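Apart from one protein chain that is not included, each protein chain of the complex appears where it belongs.
Right, chain A next:
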Amino acid sequence: MDPSTSRPAVVIDNGTGYTKMGFAGNVEPFFNVPTVVALNDSFVTQPSRSSIKGSSSWLTQHSAGVMADLDFHIGEEAMSKSRSSGIYNLTHPIKHGQVENWDAMERFWQQCIYNYLRCDPEDHYFLLTESPLTAPETREYTGEIMFETFNVPGLYIAVQPVLALAAGYTTKKCEMTGVVVDVGDGATHVVPVAEGYVIGSSIKSIPISGKDVTYFIQQLMRERGEHIPPEDSLEVARKVKETFCYTCSDIVKEFNKHDKEPAKYIKQWKGIKPKTGAPYSCDVGYERFLGPEVFFNPEIYNRGFTTPLPVVIDKCIQSAPIDTRRALYKNIVLSGGSTMFKDFHRRLQREVKKIVGARVHASEAKFSNEVKAQPVEVNVVSHPIQKHAVWFGGSVLASTQEFFTACHTKAEYEEYGASICRTNPVFKGMY
């Protein structure tokens, strides 16, 4: 038997904002690092290698104390490096859930594997994730890098929402039908899944994501005139979002509450100015509940897009095949870091219920109350591992023995080429 199937598979969930990585069979990802690469680009601008004699080109670099092509960092290190010195360029390889910069992505994986997980990629099967609307070409390219550069013995590219559903799979029953509301840092998707199959035509995505909440908070704080150093304001907004934000049930009541008891609701944020090192503090007030409100009343943030998230979810389910709709309403699963606001699922459930209730009511009125509809059960499922739901689902999936048979193997790659990654061996012909 192939010895690599006895070792745990590596699960890497590359998100727009954060990358979660670890070994299958564990409960939590080992590392959760921002998906950024700090590159020392000086080797790009150097005169071409061929003009210098082979042995002297590395020598010039060696005496300069760097190997520029190896001089790059990812994650938190990258952020701090780029802040402290000017020779690094910060690159975000993934934008809106799609890989844009393959050079940076390849380096990112390289560091994930060798510096963070410290494993030999030839020893492990890999499970990577992609967003539901990824083009097959992207998948091919991913496969090419994994097989050519890293020589992985096997690769499986899973769709994020399916994994998020699979994460709930172990905690209760094997429910593979549901709507996954995946609110990440860079992309928000509402994806209906029926019996493990993504209903591709009904996927809805909205242009509001975790990043927008951060921008909105930044904007609110700036407009109120809080004294935050401008170079730090985005970072502060992100921290405020992660530590203080919550979902309110009624925006007007919440304003009143804040005005009556400011001492109870207004929080303090303390920071240190990066340039001078002087400490500063600022108040965190309405943005605590206004931030997450962006999902329910998008018009307060963005004029171009005004459909609230619950309406999008309802539309998505209504466009799915009619026999799946009840099951879909019953299992609305949250995933992604930006669904972690307190009471987010309660608010969502209430609003979706309201919409469904209104529709049922209207149709009953149409038939002058002669026909009674069976009540529609609406359930928004929230679980503690929601933040890492996709990764956890991947970990669960990859720890089963069947996973290894479902993978694209290196032998297949060598036989047929990168096109094997176009199809998913489990759902052949689905994509």
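By our rule, a contact is a pair of C-beta atoms (placed from the backbone, for glycine too) under 8 Å apart; a residue touches a chain by one contact, two chains touch by 3 or more; residues count from 1.
Operating definition for what follows: contacts and distances are computed from a predicted model.
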| item | value |
| --- | --- |
| Choices "ResB-like domain-containing protein", "DNA topoisomerase (ATP-hydrolyzing)", "28S ribosomal protein s7, mitochondrial" or "Arp2/3 complex 34 kDa subunit" - which one is the UniProt name of the chain not shown | "Arp2/3 complex 34 kDa subunit" |
| Residue touching the undisplayed chain, where the options are A:Cys119, A:Ile266 or A:Ala406 | A:Cys119 |
| Chain not shown: contacting residue from A:Arg107, A:Arg139, A:Lys211 or A:Arg238 | A:Arg107 |
| Missing-chain contacts mapped onto chain A | 7-8, 22-23, 25-27, 30-31, 55, 58-59, 62-63, 67, 69-70, 102-103, 106-107, 110-111, 114-124, 145, 148-151 |
